[in-house]
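Below you will find the structure I want to go over with you.
Only a part of the assembly is drawn; its chains keep their places, and the rest are absent.
Naming follows writing order (A, B and C), and every chain is counted from residue 1.
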């Protein structure tokens, strides 16, 4: 419902920093997962209370706290006061209508991203808000519901695959963003396949449902665009290396994500171009078919209307119609009719209507 | 009337700084409300004369003077000379055709914004001009008529909710701008709902009033755009922190408004894209329906025109038409007609017109 | 004639700085008016020779020389040599195909603007070129013909209204530009009213002349745009205060003009958007009406063509048509026809064509 217009109005009039969950409640119970690791050591913990996370705050090891579910204000608030997060950030975390953005608070960075997935059976694209707080030694992520996009990273940490256990919290943050951006490709490819199969259908046998489908896909592309465009600024903001939280060795990886982002935007723009080209083609095909129909009508009508008129003349009941008496009148009239028909067919052929 | 073109011409030829109210008189009597507060103290006063406001000018407490109604030139002039406001600013305050802008005069900042609301019964969007003068210790706001957008802030000050009583005049100015911008979301969501319900209607059962409605919404989006685009420059001008009147602690809040502004502009652009997509779809649907109609006409006509011609032939009154005498001629002709009809139906089916 | 394409070609091949009047001769005799004033003193003089102006050149008072008519090369040349103006500037002054621009020559600034007015009876917008040379103590203006746009300023100087007599030549230049820009609003509002009345007409009863009128207005908007867009650069060039000829106290007034220019450009862009929206709507309305017409044709034809066919059958003259003998055949056939007609009407109603 109203994916493209959001729901920000219910907060109008409230003082800034007022925590209020805006969005659907996608999960019943908030789930907090803590992962604490360095090269040698690894700890894994599931909890429901922020208090269990506090001890990790000042440890030198990398700590990743993942919170699934953002509708319980007390948990968010406690988390905020425990880790020293600005109230405006907390407000944004629980408000799912954010535009992807990055805010640098010196000792921590706040990043909002959209995670895309194909929601219902018709494969409509939906978005989930993921917030991330990156500090020197910990990363806190907030998701609207449990997801499996971060699972491979969890596995990589657990099994000490790749270089993730050797690197700091900034590399962890990079890995999480990378996982989200990589997931865009999955969604985009399905989207692209949908477009291309529709294009195929369009050129071979356009049906009446082609048009609403193009319309839906255009809407989808609009939604994708709205979700992805700001991403570029976010990643380029990170990549420019203005924050000291990102080490130089990680910046090269961010450049990689930036390339991916550009590619994603490219693909979305290409989709839009394709879709508007498809609409033009659809209109032309429709008008061509209409033309075909009209031509048949014209040919039939223009041939038979004059013939019927001739028949009508000799159907008149005048007393003195000398032709009627003649023995050869009937076959003669039939021949005349035939001749008129043939002349017309030649005319149409010359006009290239046949 | 003429919302998109304004009414500036009547001032052509007058010297700059000439005060002249341009716009509708939306309120009968000018109402001046003064709020004076600091953390401990709070004072609330309603008056009709600027003289009552003068004493507050040099007090160290935060003073908010709100003026509802800008058509009485003497009040504005007195206010200007009392608080040292440049004549060009006064001219802009009473002229409701301003574009949102910000002007920095060193010791005070002049901000013009548009407050949006849904005016008449049909929910057409209208705009009211709000001017704001922010100085070290006071904020003066000018509205065309009494509104309730500022009420929550008045309540927050009165009841000492949030941090507003602890902060200075710049935070008050921020809160007022925030209230205006938050109100945009209310208007935009209604607008978005209107678009989406029309879109629904378009795809299910387009009526003849769909077209003028799309046209009206496009016009509305144009109006919104004209009102909101300059806002970005205004807020970003404030946020860049070039004026010393805004304290650093307030700048982070301005960044928040800036984010909202970007979101609003995003939504308006999305609306425009949606609406022009809707027009395309409308045209296609219309042309599809026409096609349908034409096909039925063609089928009926192309089947019956030749048959009528055959009937016409045997309706001729020639004396020597041997077929007429035959016993099986009539059923034979009927069979021929049936055959012609069936052949044609097959032809249409093969052409996919049925 | 050829408003959008100009007439520059006749000068091809001439050396730069060659004076040659390009444009219509809109006035018979060149008229030179001199106004010389400071706070105490005021002098007013009308002449036909530049020699009378020379004495004012080095006076410390502000001198405004206004020249109506630019087709007499000798006057322009004399003026140029007397006041030390670069030959390229003189060339531009007498060539009415200039684009609004500003050129800073250190000790004087050359400004070209377009003055808009509604020319003929049909209210077509036309442009007149106004050149202005601003120096430390004098302003020289060149108009193609006598106009009344500068009259209010002349009055203000004469009657010592406002601050104009207290300020220098830069303020005079500002006042003149302001008068021209203010006059744009007059033209634009008429233009806007024309658009809105056409829009009204379009949605209520589009006539066949609506289309050429939209086309004309689009052309008009194109012309306005071409005349006004460069203005922004001109004013912003002045406002940025790069020239020392403009005092700081005048710059704030230039900012005011700049705001107006932005507003004018905004309005023109809005007009263009409106007009292209109107064309879309016009096309849709036209196609809707066509649809209506087609539906009526289809309904009439599809109902009566089969009925006529039935009548045709019983109009055949076969000898052995047993139905013809039956007493109830005629009313029976009539009932069948009625039934066929009613079934068809129901079909159309179900298809929503009625």
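Note that in this section contacts are C-beta pairs under 8 Å (C-beta built on N, C-alpha and C of every residue); 3 or more make two chains touch, one makes a residue touch a chain.
All figures in this text were calculated on a predicted structure; none of them were measured in a lab.
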*asked:* Please give the number of copies in the complete assembly; 3 of them are in place here.
replied: 5
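One rule holds in what follows: only the chains that are shown with their structure count from here on.
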*asked:* Are the interface residues of subunit B and subunit C largely the same numbers on each copy, more than half shared, or largely different?
replied: different
_Chain whose mean Cα position lies farthest from subunit C_ = A
*asked:* subunit A and subunit C share one sequence, so how far apart are they rotationally when you fit their Cα atoms? Give it in degrees, rounded to a multiple of 5.
replied: 145
*Could you put a whole-Å number on the gap between the CA centroids of subunit B and subunit C?*
26
*asked:* Counting only Cα atoms for the centres, state how far subunit A is from subunit C in Å.
replied: 42
*Can you list the subunit C residues in contact with two or more other chains?*
315
_List the residues on subunit B that touch subunit A in their complex, please._
151-152, 156, 161-164, 175, 178-179, 182-183, 185-186, 188-189, 192-193, 195-196, 203, 252-253, 255-256, 259-260, 262-263, 266-267, 270, 273-274, 277, 280-281, 283-285, 287-288, 290-291, 294-295, 297-298, 301-302, 305-306, 308-309, 312-313, 315-321, 351-353
*What residues of subunit B sit close enough to touch subunit C in their complex?*
2, 4-9, 11-18, 86, 88, 97-99, 101, 103, 205, 208, 211-212, 215, 218-219, 222, 226, 279, 282-283, 286-287, 289-290, 292-294, 296-297, 300-301, 304-305, 307-308, 311-312, 314-317, 321, 323-327, 329-330, 333-334
